[in-house]
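To start, the structure under review is shown below, and the notes come after it.
With one protein chain held back, the other chains of the complex are shown just where they sit.
On to subunit A.
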Amino acid sequence: MTRPLITHRTLDRIGLLFVALVMISPVILFFLWMISLSLKYEIDNGAYPPIIIPENIAWSNYVKVFEENNFLLYFWNSVLVTGTATLLALVIGVPAGFGIARLKAEKSAVVIMIARMTPGLSFLIPLFLLFQWTNLIGTLWPQIIIHLVVTVPIVVWIMIGYFETTPKELEEAASIDGATTWQVFRLVALPIAKPGIVVSFILALIFSWNNFVFGIVLANRETRTLPVAVYNMLSFEQVSWGPLAAAALIVTLPVLLLTMFAQKQIVAGLTAGAVKGG
């Protein structure tokens, strides 16, 4: 009796695996292709039929990325811009999300969303002029400030959703216990919302890290961020696929590692919060 059951289950699993593989194949294949490109010499990259695994591995592509560009500076710029923009977004967005969720101020949430949906280019020029007048061009501040347009709405929207699902009684209990609104937020709502904060932090970080448009307009040679630096590897004479792919992988790596690390955090946080009655 048990034998056919097991076979059935195994078949189910194989089927599920196959479907999952098909669904994620575009992502995986594109990633594998990028790795392959970054490890091949230019001659192999242009070959037909394409070579997936080269005979000679071209580590020099990675060396070239760091040699020919001030890649470490751009990396540091990216860290500063994304880091500051994300942290500022948490400082502004988490309390804002709490306030909007508790006061049911959906309209202000929509206004924030509109700011996010407006095409960046439409406000980049006036902002560029503004930063010029304020003598901020040439520093990282214009990019940090404008990245808030990306990060704040993400944090606010995720936190609204999170605070709306946390039981209101906890906050009521705290206010009966003698807490002021600020204490209720800081001592009760905030610790409970930790998983939500982690999720919004990561998403804000990814969007800000990968942002290209703001950087290309506002950054100069010294204040360039990584996505802009990768773009600048395309020269007019030729496209060097190897170094380009290597640079792109280097840019992706920190975000990839962070997501992999934080995924565990998110799951752990969610299960910790899933207790009846708090």
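Methods note: a residue touches a chain if its C-beta (ideal position, glycine included) is under 8 Å from a C-beta of that chain, and two chains touch if they have at least 3 such contacts; residues count from 1.
Convention: contacts and distances are computed from a predicted model.
According to its UniProt record, the chain left out of view corresponds to "sn-glycerol-3-phosphate ABC transporter ATP-binding protein UgpC" among "histidine kinase", "sn-glycerol-3-phosphate ABC transporter ATP-binding protein UgpC", "Acyl-CoA dehydrogenase" or "Peptide deformylase-like". The chain that is not drawn here is touched, among residues A:Leu37, A:Ile154, A:Ala174 or A:Leu226, by A:Ala174. Listed residues A:Val81, A:Val188 or A:Ala246: the one in touch with the omitted chain is A:Val188.
One chain of the complex is left out; on subunit A, the residues touching it are 167, 169-170, 172-180, 183, 187-188, 191-192, 272-273, 275-278.
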